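Here the complex is missing a single protein chain, while all its other protein chains stay put.
Right after this comes subunit A.
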Amino acid sequence: MFQHLCVRRLLITAGLAVALPFGAQAAEQDDQGPIRVGILHSLSGTMAISESTLKDEMLMLIEQQNEAGGLLGRQLEPVVMDPNSDWSLYAEQARDMLTGDDRVDVIFGNWTSASRKAVLPVVEELNGLLFYPVQYEGEESSENIFYTGAAPNQQAIPAVDYLMDQGVERWALLGTDYVYPRTTNKILEAYLKEHGVADEDIMVNYTPFGFSDWQSIVSRVSDFGSQGRKTAVISTINGDANVPFYNELSNQGISASDIPVVAFSVGEQELSGIDTAPLVGHMAAWNYFMSVDSDANYDFIDNWVAYTGNDEAVTNDPMEAHYIGFNMWLQAVESAGTPAVDAVKDAIIGVTVPNLSGGASTMMPNHHITKPVMIGEIQDDGQFSVVWRSPSAVAGDAWSDYLPESQNLISDWRAPLRCGRFNVESMTCEDGQGAD
């Protein structure tokens, strides 16, 4: 073993000696050349409706940063790829970005949990950095991924609390049939039962991606909701199935005062394809709305409208998440003095940057961030009006406290623990990695 190591070290030294003249040159160039920023969002396929704006936003942020003098005196260079809404292509393109001479220093990308799960092993293997901007189901923590979207305790649980406060007693959980809605609904069911909601007062229903025949499901929800007790729908319906769903709601005359629908995946961008007049009062839970009243937000919207050249351009929550994530990364690189992945990973924990709703967000040791939680009601102009806001920012929780299998788990990527699945009861790291 020792011998083997020795031989390897010898080889490396020899290699270095031979490569030194070129290596020094390359390193020098590396220090002065542009810092590469990978953008991995689908520009075609079913997710393009949501993801293509995030690509444009990243280009805008990079352009602004370059105009302000770049980063560490170097320019930022965007590297854009199009994974075509194909989860395995995300992994392939992430691998392309993280290998070779033109390796990117950081990746901003992904939307669906399925695509994130595909990219995760790649960024861990090649030690990349991924900023993931979308609300997700939690139950995950990777050393190489920073989750700037909401965990369930930053979106789903506060929304349910708000509705309970409004007197809702019966719950219809409707979702698309894949990992995010199923995990979220599992957490919500456990949470509701803990708060004394009976089994017969919870209705769960899953539909496939792109489902359009909503008539009997909506009619069942309407029956479920007309038993004389206040009923709400929690919707984790994703993608373009939302358009026929909301159309069916308005055609069957179900208004928000009868049965309010709270959606976790419908934002300003998705509503821009629907006539919202019949939907006024239905809700969404996010950490940012375009209508948020703050000067930082108004400035961001003005920049975005100017950049896109479209007076009707909308902003949404994942855009804010990228805005926060990008600024956190800039600050971490500046304080580390290098864009090198390991240095940035350590420097970014504890970094605090302003968010768009007038407060500030901090990167926590579990690679999630603090965010205010907001509930907005749909208005007839396709915007949301904020009707509730958490009194302070909420820290994202990687492992849900309401699921028996994860309630003892925490994640802490600081030295000396450096563990994504630490069991506080047995005091062991379930990832297999020991403490440093």
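Operating definition for what follows: a contact is a pair of C-beta atoms (placed from the backbone, for glycine too) under 8 Å apart; a residue touches a chain by one contact, two chains touch by 3 or more; residues count from 1.
The rule we apply is simple: contacts and distances are computed from a predicted model.
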Checklist entry - According to its UniProt entry, is the unseen chain "RsbT antagonist protein RsbS", "Amino acid/amide ABC transporter membrane protein 1 (HAAT family)", "Glutathione transport system permease protein GsiD" or "Acyl-CoA dehydrogenase"? => result "Amino acid/amide ABC transporter membrane protein 1 (HAAT family)"
Item to check | Which residue of A:Pro260, A:Pro318 or A:Gly396 touches the chain not shown here | outcome: A:Pro260
Checklist entry - With respect to the chain omitted from the figure, which of A:Asn127, A:Ser226 or A:Gln407 is a touching residue? => result A:Ser226
Next on the checklist: Can you say which of A:Asp240, A:Glu268 or A:Asp317 touches the chain missing from this structure?
Outcome noted: A:Asp240
Item to check | Residue among A:Asn303, A:Thr362, A:Gln379 or A:Asn423 that touches the chain left out of view | outcome: A:Gln379
Checklist entry - Among the options A:Asp105, A:Asp201 or A:Glu248, which residue touches the chain absent from this view? => result A:Glu248
Checklist entry - Given the full complex, what residues of subunit A touch the hidden partner chain? => result 44-46, 48-49, 166, 177, 205-208, 210-213, 215-217, 219-220, 226-228, 240, 243-244, 247-248, 250-253, 256-257, 260, 273-275, 280-281, 283, 291, 293, 298, 311, 377, 379-381, 385-388
